[in-house]
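Selected chains from the complex are presented in situ; the others are not included.
We just call them A and B in the order they show up, numbering each chain from 1.
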């Protein structure tokens, strides 16, 4: 699992039906010091994350499918939490 | 999931039968700013993606098998969407 910052959203009309009503976020991966690295990952939103929020992302298909309640879904990365504080 | 640009196609005669009538695309992985990085991935097309289009790629076997409706297929990466806009 990694930490990232929501920095955008993707719009796609020609795609797999699973994506039709789901938000695909662009996540800028954070460094250990909490700075955006410029590396990114595209992840499905599962917590209502907003722009510029720090989030916890899981990059594993089975986790993503369980979170989205869609055991057959083609999805690998999902935002599972909004981070309040890193101590 | 990552974003990439379709930059080529692979032709192969000696291969696993699963690949016989499927398009294998060369995808140049995009940076957060949308520039090709020169890193690439070979992915199966599932949306009819054309040359130079920006696409969403999933790099996970179970997702790829579900998209291709081939539960036994040897495939890991698949193009699941054509991206209209990144906000």
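Following the convention adopted for this analysis, contacts are C-beta pairs under 8 Å (C-beta built on N, C-alpha and C of every residue); 3 or more make two chains touch, one makes a residue touch a chain.
All values reported here derive from a predicted model rather than from experimental measurement.
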Per this structure file, total copies of the shared sequence (2 shown): 5
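The criterion applied here is as follows: only the chains that are shown with their structure count from here on.
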Field rot_deg for pair subunit A/subunit B, CA superposition, rounded to the nearest 5 degrees, holds 70
Length of the line joining the C-alpha centres of subunit A and subunit B, rounded to whole Å: 20
For the subunit A and subunit B complex, residues of the former touching the latter: 7-16, 19, 24, 26, 28, 38-43, 61-62, 65, 72-77
Subunit A-touching residues of subunit B, taken from the complex the two chains share: 1-3, 31-32, 46-48, 56, 58-64, 66-67, 78, 80-87
